[in-house]
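I have a structure I would like to understand better, so I am pasting it below and will then ask my questions one at a time.
The complex is shown incomplete by one protein chain, all other protein chains being positioned as in the whole.
Chain IDs A, B and C follow the sequence of writing; residue 1 opens each chain.
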Amino acid sequence: MAKVKLAESKINKIKEICASFGNQPGEAINVLHKVQGEFGYLPAEVQEVIAMELNVPVATIYGIVTFYSFFTMIPKGEHPISVCMGTACYVRGAEKVLDEFKRQLGIGIGETTADGKFSLNCLRCVGACGLAPVVTIGDKVYGRLTPDMVKDIINEYNQ
Amino acid sequence: MAKYKMHILVCGGTGCTASQSVEIADRLKSNLLDKGLDKEVQVILTGCFGFCEKGPIVKIMPDNTFYTEVKPEDAQEIIEEHIIKGRKVARLLYTDPEKKEHVADAKHMGFYKKQLRIALRNCGFIDPENIGEYIACDGYAAVAKCLTEMTPQQVIDEIKLSGLRGRGGGGFPTGMKWEIASKNHADQKYVVCNADEGDPGAFMDRSILEGDPHSIIEAMTINGYAIGATKGLVYIRAEYPLAIHRLQVAIAQAREYGVLGENLFGTDFSFDIELRYGAGAFVCGEETALIHSMEGKRGEPTFKPPFPAQSGYLQKPTNVNNVETYANIPIIILKGANWFNKIGTEKSKGTKVFALAGQINNVGLIEVPMGITLREVIYEIGGGIKGGRQFKAVQTGGPSGGCLTEKHLDTPIDYDNLIAAGSMMGSGGMVVMDETSCMVAIAKFYLEFTCEESCGKCSPCRIGNKRMLEILDKITKGNGTMEDLENLKNLAGVIKDTALCGLGQTSPNPILSTLTNFWDEYVEHVQDKKCRAGACKSLMQYVIDQSVCVGCTACARNCPVNAIQGEKKTPHTINTELCIKCGTCIEKCKFNAISIQ
Amino acid sequence: METVNLIIDGKAVQAEKGQTILKAARKAGISIPTLCYYELNGQKLENKPGGCRVCVVEVEGRKNLAPACATEVMEGMVVHTHSLRVVNARRTVVELILSDHPSDCLSCSKSGNCELQTLAQKLGIREIPFQGEQSKYRPDNSPSIIRDVDKCIMCRRCETVCNELQTVGALSAVNRGFEAVVATAFEQDLVKSSCTMCGQCVMACPVGALSEVNQTRQVIQAINNPEKTVIVQTAPAVRVALGEEFGYPAGTIVTGQMAAALRRIGFDYVFDTDFAADLTIMEEGTELLGRIQKFMEGDKNVKLPILTSCCPGWVNFFETNYPDMLDVPSTAKSPQQMFGAIAKNYWAEKLKIKREDMVVVSIMPCVAKKYECQREEFKVDGNPDVDFSLTTRELAELIKQFNIDFNSLEEEDFDMPLGASTGASVIFGATGGVIEAAARTAYEVFTGKTLEKVDFTELRGLEGVREATIDFNGTPIHLGIAHGLGNARKLLDKVRKGEVQYHAIEVMACPGGCIGGAGQPYHHGDFSIVEKRFEAIYKEDLGKELRKSHENPYIKQLYDEYLGTPCGEKSHHLLHTHYFDKSKQVEVEA
Partner (left out) sequence: MAQIKSLEDLQALKNSVQEEIDTRVKGNRDGLVQVKVAMATCGITAGAKTIYNYLLEQVDKRSMDVVVYQTDCMGLCKDEPTVEVSIPGKDSVIFGNVDTNKVDEILDKYIQKGETVSGVVSK
């Protein structure tokens, strides 16, 4: 018997979410959205439970999770940083801003700092093209950024 | 109820919201309350005005005053000066970049003058969360007309006659698409709105959903009636929380008002809409991939035929149209196909929304009649190139499109002309570039995107694009050969010819169009190891100006790789073989003698 | 049938409406190369993702090249399958695939059987113009199957086979873009997944991304170890397929040559798994009759139908998917394991050697058998009853390694006593064979009469799920048969819900039964090869003097001398097993 270990509250939450979608395999993406919204990420154990509830192979769930960039198996930082790499931002220097964040935080794209405070990601166009280049941290949007502003922004969250 | 004497419209689009427009609206409201004017002046959070470059936008009606780059702290002045005293706040008015004059009335701004807003007719004008305002602007009159006065075939004929073509990229005639779906009989059919806008830099669909969600609901209902579907699905990006919220509100209101649900307008026709969320995959804009994603699977495209109109969502006949396409439908029904087909060119009717971006003065969302020239868009609406620099290229169609040059500036924009020029309409991204953009690097940027977004199902796209990217990388690093260029050409051709879906088939376009239009620039990178735009770092060289250098040795002492030689008090030189382009010498030079070439 | 007319390469072709260009062309004798396309004719399996783009053809009037495997013919279509444009595109596509594929053909397990290799050769590819990053993944070595994911070309055949044909669901396409590959959940090892080791993925894989664990080297070492007595047993299905590896047409029976070759290789005793198959019938048949007897006496606790347990892939499948039904299958070990138990006990005692000094090698049409023989319950103090299980393909390799000219070998017999067998045991190799063999014996035991008509043709066939009722002298016995795990699932779900009533069900994991096993020579999707093996199996049965297991004189001798009675105490100890719950369970973390 292969065992999947998970806290009871989490198991119940996942079951509740799956049930709210009628445990339908066709609702897998909606379920994953909801569960990730709940836990912040989708670790293997969580995917195992979802697969069991929806009665689909866990490989299938994993195939879905790894297909869509919105889903992540790595917990995001307390302050998730997303650098917009849409065309408008790219043309106006987003790459340099991204490099500066990487340098300042010492992490790469898709990674989280050791203290769990920051995670760094790229995204495609938040639609604030007038403010390019744009970075979002949590719900907050920073526009018209230059690399030299990066340090101060990080410091805002380091107090 | 007393009528509001004035309306203050605050842009509630994502861009302006990002720069505190909600707070501006709140401050305006509290100021009005303080002055006891809350019953006389209404503050409305609308959809996007399009002029994102100068956001947040606040517009006062009825005098049409257009305030730009408003900050929350400006709210008090707007109320005290404009609302109470009737004095316009000059410093917040838009300044014409050429005439250097304030333009008070939005109708006279260059940005809006040449625009024709059909799909965006209600964006920035009504409160998207109030169905009443939509109804006041003839909302739901089109669906009422279809259901009570027209047969489904008449609706299809009207759309066919209008000449409307799909705004999502391909430009397939909408009426014909509906007709095919209507002729496939099944117990259940579906209508799907593709709101998985993934083109980097294009955000028209989001703006429509945020600014005028009811128009989409109405159009989908008309679509359902025309093809015999009772169920609608909107496949929307999860990254669009505001659009999702507005759509949810609109659907709830539509149900409450009975314009969505059972027996609409007292007829036998019933229709309802559900939302499905995308999860970050550009390829899901392709309709078969979108359908698989809605079914809870990996969003991989499948070969067509069967087309969705034959076998789509849950293997049932399904009609998929994009948001902007839908936004045109109600007004076509109301004003008639013959009104619509007078706008535009022979084969491309109506208007197209573009997201104008890049090195241009007026970044934003615009809607123009088909047939307008790129020159008009870039120079009149876009206000010309930023900083007065030289225009170099304009990229249309996003990762599926290509780069057009000076010689295309006077080509009327329509589906067929853009394809003939080696680009495409795409979803409507338009990125303007000046001489600081390297065309090889731009091709690489788009290809990086395609590589990241390729689903990996077919070998040409999965491996071919990766190999093309590697070749481009080689070229931008100065290691390219002429053979690489030949390989690139062949690969681009084969990928275009053999890839499984639209994403793959069009992915070589940015390369093909730059190879055609900027061949010299590629050759320069390969043979002269030079990037004329100065964008490819590896090709840059650090040079000491011999006439400026005084030989202070500061650079040589600080160079981490000892690449700088020279006697004291004589001009120094940089050994480019050793130089790692770290920039330390420039930092240390007090005489600005070192430059990058 | 509606037909359409089209022109392929200048030739007027009439094709069925709805048919693909590929099939229409093939029927007209025009070959179009394919790579990802995989079809098991008659088994309702078709993999045509249209992904590799090798089969692209030019259709006049179309903007892009069309994949022949997925494009339907249309009236008036003009197709060019080898125009310059097509040839250049096809070649470039294969070059691209090769550019992300390790070039270790010389030492690759699929060398000579690799469809990509053949394709590259056919297209005359002599160099790969594209250099660049190659995918790198961690190799996965399970007891049966090796996944060398670096070699995966995303043809999706294994994924389709694992999910649609077998409904095992161990594999899925994961990641996207250049990183996209077919893998297990979390890219873990197969043993940690729901894999049953049936190996149909290995059979389907056109390249070396999936292959069996090769143990020929260990076997050669054992043979050359003077301390060891090395015994070999060969499964029924091997003898009708091995010939293919030596150029014989499919369906050629090479039993005698095989026995001769095994002797040349140096095995001390060349025995037959068929002997153990007869033994299985004695045990399983007795168990079945016992359950029927109790059922007829009104025992409510008796579990019916009895399920066969010869197939290790099937055993893994029900242990994972039907943990609530573990007491339903027969407890009889598979023939391979019965043979091992008899060899290492009865035969070792006869030879007066310790079991540690005996090495039992089995030749199987199967890769799951490699896993089975390593199961802990089949070991005594860590020493397995069967030491090594080789596939038919590995045996062919062994024969080639020993420079044996197989085709000119004189036929030889198996050694006695463990090489004696009946026709009933031979048909174990085909779907329906086990249940037919059981019926032959059970009938006579149950009714006490001699069976006149030995051939139960109603039980034969290649339909995925079959059923038949046999008259046991007035008592109707309902039998069910499924091959392919997807079909087994369909049948088992009905049994679980109580929708169907059977006395016994035979299940084989592979399509066609063992003749279509994953250890057999590669058929590359040509299922007619399996059909020919099927015919050969029944031909071999027909040629046997004895055709009922209980008539095997050495089986009788074994019971008299050693075991006592079927399902007796000694049999129970040596020839029966028990099953484990291998399903995934959620456990609350403290």
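Note that in this section a contact is a pair of C-beta atoms (placed from the backbone, for glycine too) under 8 Å apart; a residue touches a chain by one contact, two chains touch by 3 or more.
Keep in mind the model is a prediction, meaning the values are calculated, not measured.
Enquirer: Among the chains included here, which ones are touched by the excluded chain in the whole complex?
Expert: Looking at the complete complex, the unshown chain comes into contact with B.
Enquirer: Taking the full complex into account, find the residue in B:G36, B:G86, B:G388 or B:P560 that is in contact with the omitted chain.
Expert: From the options B:G36, B:G86, B:G388 or B:P560, the contact with the absent chain belongs to B:G86.
Enquirer: Looking at the full complex, which residue from B:E98, B:E256 or B:E587 touches the chain that isn't shown here?
Expert: Going through B:E98, B:E256 or B:E587 one by one, B:E256 is the residue touching the chain not shown.
Enquirer: Hey, which of B:A144, B:I159, B:A337 or B:M468 is the one touching the hidden chain?
Expert: B:A144
Enquirer: Could you tell which one of B:P241, B:G266, B:G336 or B:G583 touches the chain left off the display?
Expert: Looking across B:P241, B:G266, B:G336 or B:G583, the contact with the absent chain belongs to B:G266.
Enquirer: Given the full complex, what residues of chain B touch the hidden partner chain?
Expert: Its contact residues with the unshown chain are 3-7, 9, 61-64, 84-88, 107, 125-126, 132-133, 135-138, 140-141, 144-145, 148, 256-259, 263, 265-266.
Definition applied: only the chains that are shown with their structure count from here on.
Enquirer: Line, ring, star, complete or other: which one describes how these chains touch?
Expert: Contact map by chain: complete.
Enquirer: Calculate how many whole Å lie between the centre of chain A and the centre of chain C, each centre taken as the average of the chain's C-alpha atoms.
Expert: A distance of 43 Å separates the two centres.
Enquirer: Using Cα averages as centroids, what's the distance between chain B and chain C in whole Å?
Expert: From the centre of chain B to the centre of chain C is 54 Å.
Enquirer: Return the distance between the CA-based centres of chain A and chain B, expressed in whole Å.
Expert: For chain A versus chain B, the centre distance works out to 24 Å.
Enquirer: Mind pulling the chain B residues that touch 2 or more other chains?
Expert: 281, 298, 300, 455
Enquirer: Got the chain A residues that touch at least 2 other chains?
Expert: 63, 67
Enquirer: Would you pull the chain C residues touching chain A in the complex into a rising list?
Expert: 163, 168-176, 183-186, 192-194, 323, 580-589
Enquirer: Under the stated contact criterion, what part of chain B meets chain A in this complex?
Expert: Within the complex, chain B contacts chain A at residues 13-15, 18-19, 51-55, 198-203, 206-207, 238-239, 276-282, 293, 295-300, 314, 355, 357-359, 363-364, 395, 398, 429, 431, 433, 437, 445, 449, 455.
Enquirer: Going by the contact rule at the top, pick out the chain A residues touching chain C in the complex.
Expert: Chain A reaches chain C through residues 1-8, 11, 44, 47-49, 51-52, 56-63, 66-67.
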